[in-house]
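To start, the structure under review is shown below, and the notes come after it.
Of the protein chains in this complex, one is absent; all others appear in place.
In order of appearance the chains are A and B, and numbering begins at 1 in each one.
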Amino acid sequence: MLARPALPSFDYVRANTPDEVVRLLQEHGQGARLLMGGTDLFVRMRDGVIRPQIVVDVKHLPGMRSIEYDEVTGLTVGAAVTMNQLARHPQVQTHYPLLAEAANSVASYQVRNRATLGGNLCNASPAADTAPAVLVLEGRLVLHSSQGEREVAARDFFTGPGQTAMRENEFLKAVRLPPLPAVSAGKYLKLGRNKVGDLSIVGVAVFAFPDGTVPSGYVFRIGLASVAPVPLRAWEAEEVLATHSPGEESFALAAEKAMEAATPIDDVRASAAYRKAMVRALTRRVLGSVWEVLE
Amino acid sequence: MGIHSITVTVNGAKERLDVPSNMTLLQMLRDKLGLTGTKNGCSAGECGACTVLVDGEPVNSCLMLAVEADGRQVTTVEGLAHDDHLSALQEAIIEHNAVQCGFCTPGMLISAHALLERAPRPTEPQIREALVGNLCRCTGYLRIIEAVQTAAKKGGA
Partner (left out) sequence: MAELTSNPVGKNTPRVDAYEKVTGTAIFTDDLQFGPGLYYGRLVRSPHAHALIKSIDISKALEVPGVKAVVTGQDFDTRIGLYLVDRPVFAKDRVRYVGDPVAGVVATSEDIAEEAAQLVEVEYEELPAVFDPVEAAQPDAPLLHPDLGEYKVANFIFPEPGTNISEHFRLRKGDVEVAWPRCAAIVEDTFRLPHIQHVPLEPHVAVALWEPSGQVTLWTSSQSPFAQRDLIAQSMGIPHGNLRVISPYVGGGFGGKAGVSMEVYAVAMARAVKGHPVKLRMTREEEFIGTTVRQALVAHTKIGCDAEGNLLAMETEYYFSGGAYNDYGVNIVRAAGYSCTGPYYIPNVKGDSYCVYTNLPIGSAMRGFGMPEIHWGIEQIMDQLAEKIGMDPAEFRRRNCVKTGDIILTGMKMPAIDLVACIDKVTKAVNWDERRGKARPRPSAPHKKRGKGIAIMWKAPAMPPNPGSSALVRFNEDATVNVEIGAQELGQGAFTVVAQIAAEALGVPYEWVRVSAPVDTKYSPYEWQTVASRITWSTGNAVKAAAEDARRQILALVAEHWDEDPANLDIKDGIVISYKSEREQPLKDMVIYGLPNENFEGWKGGPIVGHGKFMPTYVTNLDFETGQGPRAVVHYTVGAQAVDLEVDTETGQVEVLKIASAYDVGKAINPDLVLAQIEGGAVHGMSSAFEALKFDERGRPLNPNLVDYRIATAADAPRQIHGDIVETPLEDGPWGARGVGEHVMVQTAPAIANAIYNAIGVRFNDLPLSAEKIFMALQ
């Protein structure tokens, strides 16, 4: 019922190669948990939600903590890159400010020194603050297993609360984001019970850029957190903005559609009804501020 | 459960310690080294009373394993004053009466210290944002914010 005073017993193993991780996962199955920042893992272990026999520290594997940018291939973020590392990286700030903003919105500064992008995504909390950004930036997740590597689009990654497309014996190595159009704008807005630092009751990320091939002349992508079993794209809202010219009227309509896409639950943080209404309010607000930049 | 032999530098002093897998950095500091200035307020990364610097950056020591500190530099509140001289920040906290019960103060000092290291002249919103992970129930925060401003004017952490 209540959390334990401290962590239960387990064995800590520091992994040095990806193969070692895969082997340990095969050996221990659900009894093994991967450690990157520990900000969710240790909390859940204290809460008694999970009780692994073995905790495998994967952040020292090659590439897990590096950020690489290339104009052609885009951005590659190692799974164990921390939120602060991401938020203050010059090339992330320059080319993917939305991702930096989302990373910076997570919890507190000291938590962001430990919390990782990979952990935030793999925990697959509906409230994951970086998920909407990765969704609208059309990120892909690089998964490693004994069969080698495969990539899964972020939109296909989240399958339920705490559930992902990751197979057993597979782990996340990196997140890849494609290069972005020369002109674009993005913003993440979250609503919490405190001004900053809370879990999001609702989170809305919008990414937009001019595109002559769509009727409205602009592509708008909208990602939502905390309002459905999984972080999701508001496809119908995006469709509205592909066909209607940007402006208050279309933004209101899109916000309405985003609200319809949301299927939140009542919980101790907020009711479903409030969350839905906030999806509308925040979506309108974010669309407005993104448009201000693009216009 | 595994026991790990680690080497960690705490407040400038190198230590060799045997730590069990499930021991947190907070437990190591308090129970192994007797550095009780770092406090346990929630064991969940929410209150910030256990904040310490690891390689110069603040972390919640309740959410980090001791074994993860192998080879790293840890600074606790006990390491902020040098040769009995308080840091500018410690002086400023006293000057502004920004301490009451004192339980949040060690973590608060560590977070503020780190802020001034990375942003020597922080704006008020920057200070507030940097201290969001350090709860205080006594002071109402404004005196702490003013103390950080005073320390910044006097040349930093």
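The working rule: a residue touches a chain if its C-beta (ideal position, glycine included) is under 8 Å from a C-beta of that chain, and two chains touch if they have at least 3 such contacts.
Source: prediction; values computed, not measured.
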Fill in the blank from the handout: Per the whole complex, from A:A32, A:L99, A:A154 or A:A270 the residue touching the absent chain is A:A270
Handout entry: Residue among B:V99, B:L116 or B:A157 touching the omitted chain
Key = B:V99
Exercise for the section: Over the whole complex, note the residues of chain B touching the chain we left out. Expected result: 30, 34-44, 46-47, 49, 76-78, 80-81, 86, 90, 93-95, 97, 99-106, 109, 127-129, 131-132, 134-145
Handout entry: Residue numbers in chain A that touch the chain omitted from display
Key = 1-6, 8-9, 191, 193-199, 268-271, 273-274, 277-278, 281-282, 285
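Just so it is clear, only the chains that are shown with their structure count from here on.
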Problem - Chain centre separation (chain A, chain B; CA means) in Å - result: 29
Completion exercise
Per the touch rule, the chain B residues reaching chain A in their complex are 1-2, 4, 20-22, 24, 27, 43-45, 48, 51, 54, 57-60, 62-65, 67-68, 111, 114-115, 129-130, 132-134
Exercise for the section: Under the touch definition given earlier, write down the residues of chain A that touch chain B in their complex. Expected result: 3, 5-14, 35, 37-39, 42-43, 46, 55, 57, 84, 107-111, 113-114, 194, 196-197
